[in-house]
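Missing here: one protein chain of the complex. Every other protein chain is in place.
Chain nomenclature is as follows: A and B, assigned in order of appearance, with residue numbering initiated at 1 for each chain independently.
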Amino acid sequence: MSVGIDIGTTTTQVIFSRIKVENTATSFLIPEMKITDKKILYKSEIHFTPLLARDKIHLPELKAIIESEYDKAGIQKDEIVTGAIIITGETARKNNAEEVLRVLSDFAGDFVVATAGPDLESILAGYGAGAAEASNHFTARVINFDIGGGTTNGAIFWEGEVIDSFALDIGGRLIQIDQQGVICYISEKITQLINYLQLELVLGAKAKLEDIKALTDAFAKIFVQISSSEGLEEEAVKLFIGHSHKGLKAEKIMFSGGVAEFIYSDYEIGSMKDVTLFGDIGPLLGCSIRKAFENDQYHLVEAREKIRATVIGAGSHSIKISGSTILFDEDLLPLKNIPIIKLAENEDINLMFNGIGEKIKRYGDIPVALAFKGPKSPSYGQIKEMAKAIAANAMGSHPVIVIVENDFAKALGQTVMNMLNTGTRVICIDQIKVDNGDYIDIGKSIANVVPTVVKTLIFKQ
Amino acid sequence: MILKTRLFGKSYEFKDIKEVLAKANEEKSGDILAGIAARDTAERVAAKVVLSEMTLEDLRNNPVVPYEDDEVTRAIQDGVDPSAFGMIKSMTVGDFREFLLKSSEDEIKNIHDGLTSEMIAGVTKLMSNMDLVYAAKKIHNLATCNTTIGEGGTLSSRLQPNHPTDGLAGIMASTMEGISYGIGDAVIGLNPVVDTISSISAVLHSFKDFMVKWDIPTQNCVLAHVTSQMAALQKGVPMDLMFQSLAGSQKSNEAFGITVKLMDEAYEVMREKKSSRGPNFMYFETGQGSELSSEGHHGADQLTMEARCYGLAKRYHPFLVNTVVGFIGPEYLYDGRQMIRAGLEDHFMGKLTGLPMGVDVCYNNHMKADQNDVENLALLLAACDCTYFMGIPGGDDVMLMYQTTSYHDIASLRDITGKKPIKEFNQRMEELGILENGKLTKKAGDPSIFTA
């Protein structure tokens, strides 16, 4: 059982899903465990994210919302094996975001990861929307734009894997309008663009439909340009958060997030009255996007999940399964927040492990994981050398944790074990890719494989 | 019935019809392995002489596996049309060879329901390679699923997009490449790695989606075990053709996990649930040597056992039947010469049985054969209007690990013999700009036609 909790700019959602891990190999002795089914058991209502102020999340209220959803779903905390809480969009930039995550991850279940960050959010939304499967289905590059209240998260998939991810300051609630049609909020993120487009959109003033539409049309044009890898105007480039996209062309385009509900419907906006009904520019943005892709129906595909894409992605796509011939000590699991020391690849194995002892010492009392790619099919001699270097750097009472990318963890783990005192415990897993600065969580084994979650740095300071 | 003769002054005596049939066979390593082959070439010819004097009735009355012991024998014998049998029963096998060579297609078709597999195997043993080509060329057996296969002037192909892990994207990539060469008018059919219902269903759906999207008039199939296909049918999967491997004896069919009763059931389930239109919806594969390898040959030679597969296949009015000639290995067919002979024999026997017969012209890597042998046999078979061949990217099956005819080979065979795919398929290929007057256009051979 897995939980996904998405705390977004506008809304907060909870889902529960059951993940099935199966052996997909034809030879059952070298099993190939894969996640074969993800069934969503419960989708919560969509709640507004409770705020104390513009820059502060109302934690007690949020906790109450989540608690009530656990009750409604009839799910106990100890049934949750894995999952993720993700703080997304502008909410991630609130002052108490980190505290919120920490408190909630302890509260939500045993192996639940707290995370945020625009790239991860893009990837999870893409998975949740179904873009990864679609890339396999169409044998095509599929781009997914998850348009939320404050941000848009883009991810491109090919063969079921992410090949690019990015985020933009485009969202349905960047401008809010009251019942009288007066603009009551404009995000500072888009003031430059508004000035550049010479639109009369001013806080406290009445908005004209043509001006808002000019803005949402401009947003829609940006999506067209990104997906067809045309050059973007300077003002558009400024909307990227952190970094730009790689400029890859996609054959199929998908939209998720709240705004997507209006893209795939036939809802029309004829007057300011229609706009004020919703209080923001989301529906209009949806219409603009629908029109922009109208002559390009073949490329536009419908997302499997729209407003719930991120939470579903978080609930069921954040974990990775290790290779199936590995070595682990069940008593040690689960392990959480293990820092990674990534070794630079080198044909000379001694050089590769040079100076590792120093690096490990820097972490003092915290156990660390050594990670490297390693040869595709190492010889017996290479395994011996690697094992010798790893055993030499084993730190007293700490378990030896090794993560390799290629398929030789069992051979390596077994050889390390044979070299060490019987007291030292060894975990050696493969087919997991990590980087320097990452942290890894390793869960209890399921059918001889272990679930892992790799986390990059969580908060921008 | 006389089981004795003299040749060059030396006398030869055989203990029964089964021994005559075995020793009259052209040399095959499988018959040697079974210990039933002629000792030398002269004994082989002596056996042919004795065989040529037997009547077809003798052969009918002496099936190589007794009626009481074997349901395949029963299926074949019970299927014989008495009046057609009456017309030929007194012919000797030698006369029968001449009848086949001098008669028209209609005259042959008039009597084919009176034949048993032993008669068909018997006459095949008297025929030279060119006899087999000459006689087979007369016979065209038509069958209809979504389209009609077997018309004169056509040369059809199975698109075989096998993949080492059943990866859908890879399967579809090979499919796109194949269609872009005009391949696949017989069937788009995958040999799956995994025999699970979900996997069968995913592949059948992908094929069907592609056929619908690009309006390709053909049939889809996944060559899983018949029981798995029945289970998939129950779930409502779109399946145009149902597949099963057949053997020539009850015991060997049991090794394949099938019985006549099971096949009867499968046929009924398919008739009810299939997604295709026509009256022919079964697809069978066979191959010399499979009975010996599963120890179900009952001391009979591999050619006669193979003929019995066709006799059983006929019961189910199949849309496609093909022998997989050189798949089984050198202990059954040692080299290119034996493979070519077996291919011609199987094709002729299938046609004479009344089947729309195709051939998987193939070899694997421990045989003394290579791609030139494949091309030789394919050309001979194209000359005798073989119904269909396999089309595989570059001739290299990356899942089954053997080599067969390539997409390029099918196009070349059509060009050399002036043949075209099945009419509707050909027309669609012309619309897509892949074929023009039966020949590949400049645009052909490019899978990205279908990624647009």
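Keep in mind that, in the parts below, a residue touches a chain if its C-beta (ideal position, glycine included) is under 8 Å from a C-beta of that chain, and two chains touch if they have at least 3 such contacts.
Please note the rule applied: contacts and distances are computed from a predicted model.
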Per UniProt record, name of the chain withheld from view ["Aspartyl/glutamyl-tRNA(Asn/Gln) amidotransferase subunit C", "Amidohydrolase family protein", "Osmoprotectant transport system permease protein" or "Ethanolamine ammonia-lyase small subunit"]: "Ethanolamine ammonia-lyase small subunit"
Sole contact to the chain not displayed, among B:12, B:267, B:310 or B:334: B:334
Candidates A:194, A:383, A:440 or A:453 - the one touching the absent chain: A:383
For chain B, residues in touch with the removed chain: 29, 32-33, 161-164, 167, 169-174, 176-177, 330-331, 334, 364-366, 370-371, 392-396, 398, 401, 403, 406, 408, 411-412, 415, 439-440, 443-449, 451-452
Contacts of chain A with the absent chain, listed as residue ranges: 27-30, 139-141, 158-159, 251, 325, 376-380, 383, 406-411, 413-415, 417-418
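Just so we're on the same page, only the chains that are shown with their structure count from here on.
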Whole-Å gap between the CA centroids of chain A and chain B: 53
Parts of chain B lying in touch with chain A, wherever the complex brings them together: 168-169, 172-173, 193-194, 451
Of chain A, residues touching chain B in the complex: 24, 26, 136-137, 139-140, 159, 251
